[in-house]
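The complex appears here without one of its protein chains, the remainder shown in place.
Take a look at subunit A:
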Amino acid sequence: MSQHYVIVGAGECGARAAMALREQGFAGDVTLVGGESHLPYERPPLSKEGMLAELFAAKTIATAERLAEAGIAFRGGLAVAGIDREGKRLEGADGRVIGYDKLLLATGAAPRRLPGVEGERIVYLRTIEDALRLREALGAGRHLAVIGGGFIGLELAASARLRGAEVTLIEALPRLLSRGVPEAMARQIEARHLAGGVKLVFGDGIAGIASGAESAVVTLASGRRIEADLVLVGIGAVPNVTLAEGAGLAIENGIAVDRHLATGDPDIFAAGDCCSFPLEIYGGRRVRLESWRNAQDQGNLAARNMLGAGEAISSVPWFWSDQYELTLQIAGLSGEGTTVVRRELEDGASILFHLAADGRLVAASGLGVGNAVARDIRLAEMLIGKRARPDVAALGDAGVKLKGLLAAA
């Protein structure tokens, strides 16, 4: 009888995995179950181009035709409520039952909620619906309050300013992007937001938010009150693990998987934003990444391993963010470094290389207009993957091509 592989979660990771199963020649049945009713779509534009474009158009990852062509059964708008591991069946929220031979959980993450705060004027950003709601409220004469100086908050602040809205951004810590972005670079981003007219409030917590008919009022710990038309809460994301937890799978800041993306159940894999995994280039440290490329890479890898490839995770973390005309790209985990070397590129772009105490390159963070840093970050990513110990002077000298360093590594 034909094998049935089921993927729960039709986001970046799940959609990629489904396509990859076919690319790998899997001839059995493939079902892609999505809790959202939309075809799989890209989330990054929701805070960027999607906010700025005249008309909002979701960027579909796989069209209905492509899915059909690949023989992938897409079940949108169906939340899976439970997994019967013994019977190898999924229970849909609507009572429907789907049997599986192998299962991939690609359930992603959901915005972290601000406890005790509810109301019409408080929004989170993860889905098309969230984005449409926010778009309506951006524009000249409107005031947006953003809670949280992470990527989602900053990208949205930039988009809102570009559309003419007033923006006040509140960050509890003394600086922006304290998770994962080196301070020097975060300061450059801060300066760009100030120049762009964003009002920044640092080191103040949220005491409460009153969401009324006309506006919302954010009261800060210091007692300061900020009135806004809409409040975007961007304080991070939490992995969607309820389903896995209910099935008795191990949870460790996400669904815990091994180096092959397998859970403790040999027929269940997990990948993307929802899982934590050992990252070998950093000594097997367990991490969970919320990044688009990671979701793609792991979708591909999960598909291969569901088919028995037994390949270990080997990719280097990679992330990008667009704010105004600037693009930030980061390869590796900068927190793993002890030494920083700066490379100045043309037009104010720069790269910070992070090296461990033993001289190994562990991360590179680049910031510049457009794609000024892209090539060097990509090469740095490969150097990191090779566990290279490049010469510090060469890293700092823009005249030395990284491609040469890679060839020598």
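The rule is short, and it goes like this: a residue touches a chain if its C-beta (ideal position, glycine included) is under 8 Å from a C-beta of that chain, and two chains touch if they have at least 3 such contacts; residues count from 1.
Heads up, the rule we're going with is that contacts and distances are computed from a predicted model.
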item	value
Complex member absent from the view - protein name from UniProt, among "DegT/DnrJ/EryC1/StrS aminotransferase", "Alpha-ketoacid dehydrogenase subunit beta", "MocE family 2Fe-2S type ferredoxin" or "2Fe-2S iron-sulfur cluster-binding protein"	"MocE family 2Fe-2S type ferredoxin"
Listed residues A:74, A:292 or A:353, member touching the removed chain	A:292
Contact with the hidden chain (one of A:100, A:151 or A:320)	A:320
Missing-partner contacts on subunit A, residue numbers	16, 19, 23, 42, 49, 61, 66, 292-293, 296, 300, 318, 320, 327, 370-372, 374-375, 378-379, 403
